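All protein chains of the complex are present and in place, except for one that has been dropped.
In this document, chain identifiers A and B correspond to the written order of the chains, with residue numbering beginning at 1 in each.
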Amino acid sequence: MSDPILSVRGLSARIAGQQVVEDVTFDVPATGVTALLGRNGVGKTSTIKGVLGLIERRGEVTFRAGGSAVRLDRLRTHRIVQLGIGYVPEDREVFSKLTVAENLRLAERSSDPRREFVAELFPDLVARSNQLAGTLSGGQQQMLSLGRALINTNTLLLVDEPTKGLAPIIVSEVAAALAEAAKTVPVLLVEQNLQVVRQLATDSIVIEGGRVVHTGPAAQLLDDEDMIRRFLGVHGETTGAGATA
Amino acid sequence: MTRVRSFLSQPLVKWGLAGILVAFLAIVPMLAIDIPGVFPGPTYTPGTLQLLAFSMLIASLALSYHLIFGVAGLLSFGHALYFAIGAYGLGITLRHFGLELLPAIVVTFVAGLFVAAAVGALSLRVTGISFAMVTLAFAQAGSVLVRKNPGKLTGGDEGLALDTTHVPDFFIGVLQTKNLYWLCLGVLVLVFLVTSWFERSRAGHVVAATRENELRVRVIGIRPYFVKLLTFVIGGVLATLVGMAYLLLQSSATQKLVSADFTLTLLVIVVLGGVGYRWGAVIGGIVYTFLDQRLTAFASSDAVSGLPDILRVPLSQPLFILGTLFILVVLFLPGGIAGVGARLSRSRMRADEPRTVLEELT
Partner (left out) sequence: MSTVILLLITGLGLGALYFLVASGLSLIYGLMGVLNFAHGSFLTLGAFAGWELARRTGADNWLSFVASVLLGAVVGAVFAALTELLLIRRLYERHIEQVLVTVGLALSSVALFDGIWGTDPVYVSGPSWMGGTTDVFGASIPNNRFVLILAAVLVLLGIVLFLKYTRFGLIIRAGVENRSMVTALGIDVRRAFTVVFAIGGAAAGIGGVLAASYYGYVSSSIGGSLLIFAFIVTVIGGLGSLSGAAIAAALVAVLQQFANFYLGGTGDFVVVLLLAVVLLVRPSGLLGSKA
């Protein structure tokens, strides 16, 4: 097996002095979608933010791209992202007072942005390019947030709960876009909707109480009702917004 | 070494040492200590006593601001207002109302209490920078009021001189400076005791916890508003008290006392001394007063006036040196003077975690 694209060793993170992630260790394989799972409030979002340096963190985070290894824990957020790491935050975080076009333009990191690719994935955004992002629906904002990440050519995508609070039809649209993106780039995905996880994920990491408690192929985890109940506190077949078995 | 330290950190020993220090300060007017370059003359001379007394008042005022900024974490830009109420209030009640000293003090104290409660109740409805702005605005209103001189009460630009008709003789005149010195020492001790007592009280713990994490205090079921208001009012009336002693010591109040710059000076003092340290505020106040005084003397000295312009101009401005010093402390010495002292004295001991106050509460 090839080297992981991202290695996290003993990552701890704090928000306002409170420990939220403690000694987390895991790898993200260089291909496929790795799902980062766990109940609400166990530190999944904080792990991602810690990797990006958006919150105070300690520990080793190594990023391997193009044959060289870079220690992310020594870099500031903007440098980390410039290495080719796309980020889709929880709650979308679009700039509500900027137009759709401005949100996308702001995110362009290279002189050769993939505007057509984003336009094909989300035709709705093209139609609304002069609309203020704050006036978009939740689903449209999510597409804009994804579009901001996908307009660049990335070597890794960090995607945090992209289907949270969305209607089922939008969920499948978002999932399809992610599946399309994942063809060319590895993804670390935080996701509560197990239907989406089942559809996209190749590998899985489970966090509990700020620590990693399980890693392995996604299918193996999803087929184990007992593990799902224990780690995620839900029945695999009944979770997710309107998902049915 | 550690045994010495643990001995020194016992409460009884600490208070004992503080008592000895106060007793020493009390007999200073009888002694002839002369530190050239620091004191203008031996300690029994009125000039030196005046300066020492003044520095103790500034230290007391800094302590009262420490309660609001250091303990409660409230960035007030209007603390000078309550000090000015003390100085002007006493001056006005003595001169225009013709009250005796004691009733005048009571009336002024009540005025300070009332204004602090009213302004605090209003401004604490907002937080952070907005709070700073509202307190600044109210102090500014006070400053305008003093300058406008309504009913010729405040004396406007001229300032307000102390009317000595109802002031006991032992507080009047250069020869009585030692009595004023003792008064100021008494004020410092009183303010220090009140501040210590408040910080140890339940309200003090709650307000310190609020500074660290307001949400968690709310979760415990305490409304932080009232403890913050209490702290604000106590800090305010202590400043009023110091203001009254200031009028007696300096014999006049000027509009400089109510200026925004004066509050900023207090902020500088507390930060120089070390935010959150009671002793820091005291030391900061004293160091600042002496620096200010000595730098002024230094600025007009021959050593400076002989320098080329590029050195002479900045060095002849005490505030330039103090401001620059302040910037350097903020940049390179977080914790100020007291912070350095604390780090040195417990370099190998466990640092006091201020966050433990929350655990005490829960």
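Assume a residue touches a chain if its C-beta (ideal position, glycine included) is under 8 Å from a C-beta of that chain, and two chains touch if they have at least 3 such contacts.
The model shown is predicted, which means the values in this text are computed figures rather than measured ones.
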Q) In the full complex, which of B:Leu25, B:Met133 or B:Ala203 touches the chain missing from this view? A) B:Met133
Q | Omitted-chain contact residue, chosen from A:Ala16, A:Leu106 or A:Ala127 | A | A:Leu106
Q. For the full complex, which residue in B:Val106, B:Val219 or B:Val330 touches the chain that was left out?
A. B:Val330
Q: Among B:Val13, B:Leu122, B:Leu193 or B:Ala297, single out the residue that touches the unshown chain.
A: B:Leu122
Q) Mind pulling the chain B residues that touch the left-out chain? A) 75, 122, 125-126, 129-130, 132-134, 136-138, 140-141, 144, 148, 260-261, 264-265, 267-268, 271, 313-314, 316-324, 326-327, 330-331, 334
Q: Could I get the residues of chain A that touch the absent chain, sorted low to high?
A: 52, 54, 76-78, 81-82, 87, 89, 93, 95-98, 102, 105-107, 109, 148, 152
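As a convention for this text, only the chains that are shown with their structure count from here on.
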Q: Could you grab the centroid distance between chain A and chain B? Build each centroid from C-alpha atoms only and quote it in angstrom.
A: 52
